[in-house]
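Heads up, one of the protein chains got dropped from this complex, but the rest are sitting where they should.
== subunit A ==
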């Protein structure tokens, strides 16, 4: 029997419409807007001003702390302005807007397709250069990668787990990276292993991607210490704690980080970005995103430059269908609806889902019938129905006691609720408040 995580989980319709579509390069737009905060942590500080000439790969905003990330120009051209523009959630955030002129790269970036297997950089060098390249977790959470690679003193990493699960329905970008950039991903994995000083890496892939499992298993024979671990398809296996439970059968304690059980988890897209940064000197200026939806003409995977407007990628996939009711940034389970098609794609954009109107409409909320389905599907073993009530009634003490902070916001509870109660919305609200209270107490 295939491995999976120990408790909870659901299996929504997979709808991997774009799995057969090879990654294509999205044409460079005329104007890009690159937000200075595309990661968890402190926003970067812009170091360019209006009128500056920039090249592809040039640093335009500097990391402003340990948990922060550098931002590089994804295009060459002139800085049009540094201004507040609307982000995907509709709030105005500082961005660097660049008018594109040609495609001139910085000279030290190696743009050849040639595979470089030899890892010459040392452990410290790797961590430093991953930080310099502005690499963040590309699974969607955008946590700066160099922070995860810096193992705190007193702790040791035993195993690196590469998250190639892609448990979100519809999304196929990681799947395509594994098929098309298999060797690069494996070299990236070895670089990460070197940085963490571990000699074992496990790549977890769900069994709805048999071609990726077969391809990587064949390639992995040439690399030492990398094991491919096929997993039973189950949402939310891509959650760090769930993946650790599935692959090495260890449970991360409440409130602790994976390093507590000797594991470090990185996304497969991150491994590819690390390969490019260390072997090719290329900072994180582009990534792969899936554009998909049942009514979309051409669901496909695109390599886009950071800062490209959402409407460009929709145009490339055959234009917006008439019946679009909601555009979701990310997958259907954890993604968020975006406020406008003019907003830029960022480091965290793993996909764009155009949902038809009839599928997006929320159904009327009814009373909780205490069926307990939300409890049985919660992968963290929480009681979502109770947390929702506590959040609604502002009982923050009880929320904290009932471990609301362990919620990974996967949305399994809301998905499964037969009364269509917006469980996660309330839990997320309560989690935010409890987080504030806990920080204030420190």
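Quick notes on this structure:
Following the convention adopted for this analysis, a contact is a pair of C-beta atoms (placed from the backbone, for glycine too) under 8 Å apart; a residue touches a chain by one contact, two chains touch by 3 or more; residues count from 1.
Simple rule for what comes next: contacts and distances are computed from a predicted model.
Entry comment: the absent subunit's protein name, as recorded by UniProt, is "Ion-translocating oxidoreductase complex subunit B", drawn from "Ion-translocating oxidoreductase complex subunit B", "Glycine--tRNA ligase beta subunit", "Phosphate transport system permease protein PstA" or "ABC transporter ATP-binding protein". Among A:90, A:210, A:319 or A:418, the one in contact with the hidden chain is A:90.
The omitted chain makes contact with just one of the residues A:53, A:101, A:359 or A:425: A:425. Check A:11, A:155 or A:336 against the missing chain and you find that the one touching it is A:336. Residues touching the missing chain, restricted to subunit A, are 84, 86, 89-92, 336-337, 339-340, 360-362, 365, 422, 425-426, 428-429, 432 (touch as defined at the top).
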